[in-house]
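Every protein chain except one is present and positioned as in the full complex.
Chain lettering (A, B and C) follows the sequence in which the chains are written, and residue indices restart at 1 in each chain.
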């Protein structure tokens, strides 16, 4: 959303301990950083602390490297990891797709109109179908076909693109291939997948057909980080839609498209706005 | 809702065949019954037809028995089962509870204020706790404790109440005992249970604790007919609510109460307004 | 949604009277048309009847003109207007826009992927900005600038396009000009506008700024037919989204985009699927 042009984001996390908020906010004040929004949460079961702050430096010569260097020793005392995000920063992204274009089209629209602070460096697909869409947006499109035999090789090419482009985030926008454990591990915490069901319900293939068979009255979509168990990574956000007896499986597929793309776009926005923290198998998400 | 004082409901179903709508609507016209609302659906996979009609008899001497007798032969040609519900009819109900009172309190409120066309004949529980609530509403309260050893006997007493009261519908308003297969079968299609998850996700015990462990961002409730597999009967309606990282399991339990009671009340309303049809393991629900 | 390839739609309406359903369904049966879904409603205050039927002709040589000719006399007896829509029919459409592209982009996506049974014949705008988007979809784009002085002339050109293209439906997808009463009247009942508030709240200009000033916690969008009073035409559907104190007016504008385009797309789908009936200043909408 409309973070103003001079607003930085600071995120931090560490084991629970007295003074975790203070060490952050005191430093910000001393550094003449004006806090406009702040949320913190201390997970009493996991005994872990999370904080997200938006601030405006009051001095024109604010230097993030200097900020980092000066705060590092204080953070170290708390075992605190922290991160600064500049007002104009854009997360470098690679998007992976197959043939369905509803999620890609939505992400490209938000990218093109500046609604998502991302920089799409490449679109990768195991099919050629969506190349014209990428072309029109002036984006490189890599068609890497895949078979059972060539999977390792194909994933190496995918990984090559991720490395070469310097992508920080990979978005699986209805990429219909199961990634190998190796690639999953490499992408853990930095790849977001959209699954077309309310996980953990209807894992695996054809979730809408499963949903039809069970006669559910709500279908949904789940955006989550991938980890080694494909449909089991930490959930970022979920969306839901009402259905009824008139909806045959193909209707569910069609109805689900809107909720899939909205849910994925929301998850990506949360991620790049630094609202999401991994918390073991779960997430902390400081929504607006 | 506010069905007017002279409005009858006719429901019918039969195998798919040309003329299923016509046989109903033609008869209604010939009987000078004025249709105010009608919905029909023909399930092309199950090859079964469902119809629900609200109508006002134009003649003061409308006689449902005569209507029934005259329509029966036409229905028989189609293998059609049909049912008439009078404007002032109230479905006789037995409610089963344990200790949690949020669903019971909600049903009693709607009953007391005339929002639900039901007649509660008895409240049955394996605990004494909710007796004062039933007392205040002037309702018989049967406390039938149960142990593993006395289960068969206890269920016989429960069944006795259902039979004696002439209950057409049994509402399991957070009754925390697993019913035996025998009782489940006897109640198939005429007992509504509320399960505190979005079935088929999180079946079984402690669904909110399961949901917490999985880190879901939505929790829900499912109202369904019971059948022999307890949390697997045909779903009538489902409700959902957003949760976040600040919600510990006990918060989910608390947050879930509103969605449970609203979902159960909606299912009961659909049932007694004759909006729900069993369709094998699924339901057809003509909502408003 | 996925109406199957052989399913026709019949809609009809007339003053309330005994036999309105029967006259339709009897004829369908006699014509060997198999009803798959049907909804009817009799408005007891307006004393008007509405019906929508989906059916499959059982005979391969189904002839809609013959159907029409044979049913017309029966309809006439009831003062009934009726309409048939073929399985493969596509409503010819002109879309009007200004500079904002979120609604246009969404409609073009659904059009391109066959989700909306429409045929976009032209895009008309008072600005040149969205021409590339229309170009990429291979659609004619008419840039008709407008000033207070040239309004009559510009509207004549707009009307010219509507006439020449044979558009049945005009979609005002964030066209930011007030139409003259003359054009409004010509388009009454066949032009759908999206207004970015929950009408009748926040009529007129800058509704999100009005909403901010009032401190509302929900914002919304309204899709409605235009009539002579611009933001007052019969409402087809409305959508809503939660907002909070952190949302400044420009955030509301941004947040509102999703709900605007979803609400407009839903209204268009309802219209072209023949689900919407005008009922004086209100609508009857047979949703799924």
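By our rule, a residue touches a chain if its C-beta (ideal position, glycine included) is under 8 Å from a C-beta of that chain, and two chains touch if they have at least 3 such contacts.
What you are looking at is a predicted structure, and each value in this text was computed from that prediction instead of being measured.
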Omitted chain - touching chains that are shown: A, B, C
Candidate in contact with the missing chain, chosen from B:46, B:213 or B:262: B:262
Among C:28, C:51, C:93 or C:198, residue touching the chain not depicted: C:198
For chain A, the residues touching the chain missing from this view: 4, 18-22, 25-26, 28-29, 32, 34-42, 44, 58
Residues from chain C at the interface with the omitted partner, ascending: 41, 43-45, 198-202, 213-218, 220, 234-238, 240, 244-246, 248, 279, 281-285, 287
Footprint left on chain B by the chain that the document does not show: 1-2, 37, 101-102, 105, 109, 113, 115, 136, 244, 246-248, 250-251, 254-255, 257-258, 262, 288
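Keep this in mind: only the chains that are shown with their structure count from here on.
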Graph class of chain-chain contacts, one of line, ring, star, complete, other: complete
Mean-CA-position distance for chain C and chain A (Å): 36
Touching two or more other chains - residues of chain C: 37
